[in-house]
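Complex shown without one protein chain; remaining protein chains in place.
Chain lettering (A, B and C) follows the sequence in which the chains are written, and residue indices restart at 1 in each chain.
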Amino acid sequence: MKMIRDVIRDTIDEEMARDDSVIMLGEDIVGGMGSPGGPEAIGGIWGTSGGLWAKYGSDRVIDTPISESAIIGAAAGASLTGKRAIAEIMFADFIGVCMDQIWNQVAKFRYMFGGKTKCPIVIRMPYGAGYNAAPQHSQSIHAMVTAMPGLKVVMPSTAADTKGLLAQAIRDDDPVIFLEHKALYGVKGEVPDGDYLIPFGHARQVTQGDDVTILATGMMVGFAEKAAAQLAQDGIGCDLLDLRTTSPLDEEAILDSVERTGRLLIVDESPPRCSFATDLSALVAQKAFSSLRAPIEMITGPHSPVPFARELETAYLPSPEKIVAAAVKAMSYRRG
Amino acid sequence: MKMIRDVIRDTIDEEMARDDSVIMLGEDIVGGMGSPGGPEAIGGIWGTSGGLWAKYGSDRVIDTPISESAIIGAAAGASLTGKRAIAEIMFADFIGVCMDQIWNQVAKFRYMFGGKTKCPIVIRMPYGAGYNAAPQHSQSIHAMVTAMPGLKVVMPSTAADTKGLLAQAIRDDDPVIFLEHKALYGVKGEVPDGDYLIPFGHARQVTQGDDVTILATGMMVGFAEKAAAQLAQDGIGCDLLDLRTTSPLDEEAILDSVERTGRLLIVDESPPRCSFATDLSALVAQKAFSSLRAPIEMITGPHSPVPFARELETAYLPSPEKIVAAAVKAMSYRRG
Amino acid sequence: MQLSREALLQAYRQMKTIRMFEDRLHDEIALGEIAGFTHLYAGQEACAVGVCEHLDAQDFIISTHRGHGHCIAKGCDVVDMMKEIYGSSEGLCKGKSGSMHIADVTRGMLGANGIVGAGAPIAVGAGITAKGTGNVSIAFSGDGACNQGTTFEAMNMAVVLKLPVIFVFENNHYSEHTGESYAVGAESMTVRAAAFGMKAIKANGIDFFSVYEGMREVIDYCKAGNGPASIELDTERFFGHFEGDPQRYRGKGELDRLREERDCLKVFRTKVTEAKLLEGADLDRLDDEVTALIDRAVAESKTATRPTADHVLEDVYISY
Partner (left out) sequence: MQLSREALLQAYRQMKTIRMFEDRLHDEIALGEIAGFTHLYAGQEACAVGVCEHLDAQDFIISTHRGHGHCIAKGCDVVDMMKEIYGSSEGLCKGKSGSMHIADVTRGMLGANGIVGAGAPIAVGAGITAKGTGNVSIAFSGDGACNQGTTFEAMNMAVVLKLPVIFVFENNHYSEHTGESYAVGAESMTVRAAAFGMKAIKANGIDFFSVYEGMREVIDYCKAGNGPASIELDTERFFGHFEGDPQRYRGKGELDRLREERDCLKVFRTKVTEAKLLEGADLDRLDDEVTALIDRAVAESKTATRPTADHVLEDVYISY
């Protein structure tokens, strides 16, 4: 059993040991640079890089000033020229100060350069609400990056998946956005030893059932699992898929499931408009229309920033209760 | 009859004359600052600000260095403190270098500050493909900004709407993203004289029909109009709605129409994932499910950057032909 | 030192209010009473107060993630601030914002800000509003924030537009856990700011009088229409970067030494009493006053109304 934050550290460690071209950049990922306590007084504010600087040195574990555009740009330039850079953006919310480098540079290099180059970069971004971290430190940005052609987007929900998907991300030749839910860092799970890779675009079947399909990622998977357990007691069988990667997307698993259940719930942490939830809904409304027996229900945040106060943030977030209610609604739907 | 670029200039002029607090910021919006030819040698690279500097002076028509974050930040700070700033970002594609100011600052001020302030800013952004301007100068960003709570998003398609919606945007107390399709600047149309405001959230009915609902915005409206004319000849009646604003959205008009037609085509210029097209699809799949008689069809760009070459860009974009084909497909659908 | 007795008392009251606000928050957070990320300002009081004592409600400031001190110094209601940090709907921002986004635009306080470097461009905009009115706009930034692209853009734009903007750099020598000497590649942020084409000076950020005098100089410069200026304040933070930070990046005994030798409140007390401008008893009275205020703020916050689910969608828009 290992905490997800340690899985991340250990996986990076293994990949850095395996391949000299892997480097890491970010703010305070060493910690203590230029301070009396000295380097690695800390080892990353998320505890995901402890010990790496001591092992691999300043040329491979690179602490940077607060300059997110330069962090992504530097990781991109290094990855274009032979490295495999892992960039850490301390909070996904900071994508706003470095989006051009992600969207117009990293995501488009290969296309713009006629397929003659690669940019094997991993951009790690802790994301998500649940910490009362207020509007600028609580956001989920997976829709924004999933919308960007040229990026792959990963959202692990378990310790084992974190290892398999992160190793895959680092070895992948395409740019990968690796989204780590802040609330999951402390969660523990079994992790396979040795080389362990999970290919992108393959959903994980969490629970099986024939009544309702539930799609979720990241922290929402646990919420949906709780809801599914409750629903099972009430005799409603849930087919819960943890999508693992939003781009590429396991369309097949989704469509197969909906064809079986005829009902779809989508659980998504971000606000509803132009979201990953709408993306999944549209997929099914176009490609599995004839199987649908009820309206597609989306359980998402509202169209508002993530508020600070505990009561407000709780009201903002999806919850097992809201999922259960939506499932009951879908089950009781009769075409009018 | 007036070209849309002139409508924009004239509307800004009228609003600046009407209200001293209206100011304007952007790169080269005066043109010729610090050059031998002198100020207003140009008047904006899009021709949307000619003559305004001469009329209103440097304190209200503010030419800036190439610093988009500072442009939006400055417009935001001015708008928080009593001005109504109109910021021009020369191409919508440049949102990547100023997104934090739009997303985490402008959009969230009122919410974060407990509803005790306003930030009446208009951010004008020329967008869209069709000019062979290649991957970094051809994008449509309406999904990204529609997803952001706190912003209103406007996408006019006619000269008259440009006037009514821009005047509304400038007088609106909420932040507005005003998206101008580059290919429409030269399009002419009748424009009402005098004070003319179009409230946000009200779609424009372009054609009426009972067979298929078509939703479009910006340049896509003209494409859909052509398709509707062709389809009318083939006996297929299209209910074409120009949505005008994507946020707020005229849900009522959309749902009413789909309830009548039972078939929905969505025409959208951007890539498909987590897009405005999926947003509309999800709305209908959730709220007008029982009326749907065929899968919802989306005619969008593919999941790729906008390519440069003429043939590629043409293949990338939706077209009247693609819309016609999708309508025919929807009409011939039989639930299997 | 031409400050009146009232002005001196006011400066001390403000600094002490900030200190006690932060000390008390530190304790309450340790008790688990307060949610979210909180960055305490204790140690830097002479900066906020030395700057803001020059300002009135028509002058603008914008702050950082470490914003409580600036808010208090600019006149935000201390009880309402505390309620905000507790997440009450009676809070200054109705519980929507918490520590990191406290604002009161009616007092010219344009908000704390969770995005490092985001404030400086916004201060430029407030400078557009202030231009020609005799008022100024102040951007507070840290030694970490000064490396962010937005801060640089703002500095250049303020120079180009000749705006009355003052960039106040509070150099507390750390950005999170990283030493300033590592992250600022330049000889100093002041040398760098000067090269942008503005007046750029330094002052002693643990000495209220030094900050106050320095600010007078740059404010006069701005008000004379010369465009922006910057001032770097050498200062110290007494708590961790955020609450919970074990501060292993500090040197051995560093914190004890700072609290002993570089406490701006002690420095102030010594100066004014030695110069016989105020008596110790004057200051003690203020200490009591402030203690009562902070006690009341915390007590009221603990019982203040909590927000409810229907508030979530309020105040996203004015009309929608």
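We adopt the following convention: a contact is a pair of C-beta atoms (placed from the backbone, for glycine too) under 8 Å apart; a residue touches a chain by one contact, two chains touch by 3 or more.
Nothing here was measured: the structure is a model prediction, and the numbers come from that model.
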{"item": "Hidden-chain contact residue, picked from the options C:37, C:152, C:209 or C:268", "value": "C:152"}
{"item": "Hidden partner chain, touching residue among C:12, C:182, C:239 or C:317", "value": "C:182"}
{"item": "Of B:11, B:49 or B:67, the one touching the omitted chain in the full complex", "value": "B:67"}
{"item": "Which residue of B:94, B:200, B:223 or B:289 touches the chain not shown here", "value": "B:94"}
{"item": "In subunit A, positions touching the absent partner", "value": "23, 59, 62, 64-65, 67, 69-83, 85, 100-101, 104-105, 108-118, 149-150, 152, 172-174, 201, 248"}
{"item": "On subunit B, residues whose C-beta touches the chain left out of the figure", "value": "27-28, 31-38, 41-42, 45, 63-70, 93-94, 96-97, 131-137, 302-305, 307-312, 315-316"}
{"item": "Residues from subunit C at the interface with the omitted partner, ascending", "value": "147-150, 152-153, 155-160, 182-187, 191-192, 194-198"}
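Quick note on the criterion: only the chains that are shown with their structure count from here on.
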{"item": "Whole-Å gap between the CA centroids of subunit B and subunit C", "value": "39"}
{"item": "Intercentroid distance (Cα basis), subunit C paired with subunit A, Å", "value": "35"}
{"item": "Centre-of-Cα separation between subunit B and subunit A, whole angstrom", "value": "30"}
{"item": "Shared interface positions of subunit C, touching two or more other chains", "value": "95-97, 101, 113-115, 118, 149-150, 316"}
{"item": "Shared-contact residues (touching 2 or more other chains) in subunit A", "value": "69, 93-94, 96-97, 134-136, 302-305, 307"}
